[in-house]
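One protein chain omitted, others in place.
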Amino acid sequence: MYRYDDFDAAFIRARNAQFRAQVERRIDGSLTEDEFKPLRLMNGLYLQLHAYMLRVAIPYGTLNGARMRQLAYIAERWDKGYGHFTTRQNIQFNWPKLRDVPDMLDALAEVEMHAIQTSGNTIRNVTADHFAGAAADEIEDPRPVAELLRQWSTDHPEFQFLPRKFKIAVTGSPNDRAVTKAHDIGLRMVRDAAGAPGFEVIVGGGLGRTPMIGKVIRDFLPKADLLPYVEAIVSVYNLLGRRDNKYKARIKITVHEHGAEKIRALVEERFAQLRPQFSGVDQARLAGIEAHFAPPDFVSGPTDAYATERDTNPAFRSWSDTNLAPHRNPDYAIATISLKAHGGTPGDATAEQMRVMADLAERYAHDELRISHEQNVVLPHVHKSDLPAVYAALAKAGLATANIGLISDIIACPGMDYCALATARSIPVAQEIATRFGELRTEHDIGPLKIKISGCINACGHHHVGHIGILGLDRAGVENYQITLGGDGTETAAIGERAGPGFAYDEITPAIERLITGYLDLRSGPEETFIETYRRLGAAPFKAALYPESTRRNAA
Amino acid sequence: MSVIVTDTGFQPDDWTGGYVSPEDLPPDDAPPSPLAVALPSDAHPEALAGQLDRIAMIRVDFPGPADGRGFTIARRLRLMGFRGRLRAGGHVIADQYAMACRAGFDEVEIPDALAARQPEDQWLFRANWRDHDYQARLRLDPDATTPYTQR
Partner (left out) sequence: MSRQFTPKVVTANALIEGDVIYLTADDRWTRHHHEAELIEDHAHAQLRLLFAERQKSTVVGAYLADARRGRDGPEPVHFRETFRAVGPSNYPHGKQAGLIDVQI
């Protein structure tokens, strides 16, 4: 894991001192709210529905035990004893007071963390594959490049007041777990003909009001050209992006309005101008960063304990069926800790649970933790013989829910319960669906299925790329939920298709149940997943299941 | 009236020559005189290509503190080879002073009312803009003496 050097540490200290002064200047009137707002946002501080909210970056989703423990401390000392992990690998504290925030930032700095550029019209926290460095299917660990991008984008003088927010995601695997095609810039690692790793550069993806799948503007970018190329893209966008309409300000609209060809030409022209600026100093830094991400010293040893436990403990067996993923070392597994207990708030962890996860990481997982965009926590390197002990500790802390990738592993944004932009609630909808399918005990039979819920058109809950997407809206002062079908956030990315009229708050769970019953009838066999059945049959039979009355009417 | 901010603090504006817009630049064969150009925030700096050698000063307008186009404009002008005086003028706040300098501006011009609300000490707080600069670390040759913004 990356450790700050003196420069990073001094930077954070200076930055926190600046923010402390900005808070005081807001209170004494030197700064108006209009002036203060972008400054607090670029330091992660929102003013939400009930209170301020501090969004802390977990760069590329990686942290260790000490950092997780400090998050627990912050949750207890300045918040209400819990934190909310988000779809962009951040953690949010929902109840800080303005005067406490500088102290919270100092506490983060003690463990080399910050909240810089987790909001505002800046380059946001760079996200990466949460299985990076552990996945069996990986070309290269994408995190060194993500860290290089973090340093380059931090406090970049040109890009603190962009037309709109700007999100970058990186994956080192052909299997895209970082939703790269729905980002302003997506970087997908590929090899050239000679086998050297570089990037396919995808621009102009995004969800929100106008969902777009990103377009490839460079098939292969050598690694050494990354910073000047990305700088060229953002620089072109800063002048070309619209500032007259917030809903048309993202780069996806710039690309759409000007065309990918024109953007590519402008970027290449600008790249030619910028490339000589990068003399290789950045590559020397990258080499230094790579050293921080050297793989841990994997232990070799028998894995019999794992097999034995699977044979004798059905609960463990069930958990290991859903929550483990293949590790590049066959003696190891990637264990995902579900923050989706049936009926709980998706992505929330109490301070106590954070400490349990920190302990487990230190004891059994080479002191590494990851946050996934699916709002779960990952122990990326667990020797298989340790899995029974890990499971037992998780079970004691209420963290052993065996549902990764299943219907109750729902992504949900905070929605109207917290968010000032929301038009409807998300959390209680997720809670009710998860509770219902937990009671029915059918989710293992239903199999892999991604439900994603957003409480407004901004789509923080990624509903467009859910196999089943749910979008909460305000229809004449009443919450109303639209369902989309067939979305996909992976390397086969697709935007879901709207199924039909929306549902009232108390109709949404029965609607999902009808949809699932329909799927179970339609599938060719237990192996055919929801999304596969949808792709084979199209939307019509699913719509019929969802709207039985209109189908009957049409037939009559 | 306006105040000019540099690393040494506040000064009165010493530029009395006025500005022309890029479209009103005198022809190349006009008698030489110190030329100053005012660029709006939606200007494309490429419009000044080939003209930069005879321009003494460029003032880039900042209509509001959330409009960051001027930072990219400044950087492009420097990369295009502009060596004259580069001024950020308008609604720039003290917290943007470091960004302005790092992007290539020499000075910031603010209205008196803003200078009264954000007095000199709030600007001098960021006169250390050369410190803690990730960009310098990622591209500056350790032996070079000029900041990357000026090269």
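A and B label the chains in the order they appear, each numbered from 1.
The criterion applied here is as follows: contacts are C-beta pairs under 8 Å (C-beta built on N, C-alpha and C of every residue); 3 or more make two chains touch, one makes a residue touch a chain.
Here the structure is a predicted model, which is why all the values come from computation and not from measurement.
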The complex has one chain that is not drawn here; which of the drawn chains does it touch?
A
Out of A:W95, A:F131 or A:Y332, which is the one that touches the chain we can't see?
A:W95
Among A:T32, A:T210 or A:T308, exactly one should touch the missing chain; which is it?
A:T32
Kindly state which of the options A:Y418, A:Y481 or A:F530 is in contact with the chain not pictured.
A:Y418
Among the options A:R20, A:K80 or A:K223, the absent chain makes contact with A:K80
Among listed residues A:P428, A:P448 or A:P541, the absent chain is touched only by A:P428
Can you name the residues of chain A that touch the chain not displayed here?
26-29, 32-33, 47-52, 80, 94-99, 345, 416-418, 425, 427-428, 431, 474, 477-479
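Here is the rule we go by: only the chains that are shown with their structure count from here on.
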Residue positions on chain B within touch of chain A in the complex are 44, 65-69, 71-73, 75-76, 79, 93, 95-96, 98-100, 102-103, 117-119, 122, 125-126, 131-135, 137-142, 148-149, 151
Mind listing the chain A positions that touch chain B in their complex?
7, 10-11, 14-15, 18, 21-22, 25, 29-31, 34-35, 38-39, 121, 148, 151-152, 154-162, 227, 235, 238-239, 243, 273-274, 277-279, 281-282, 285
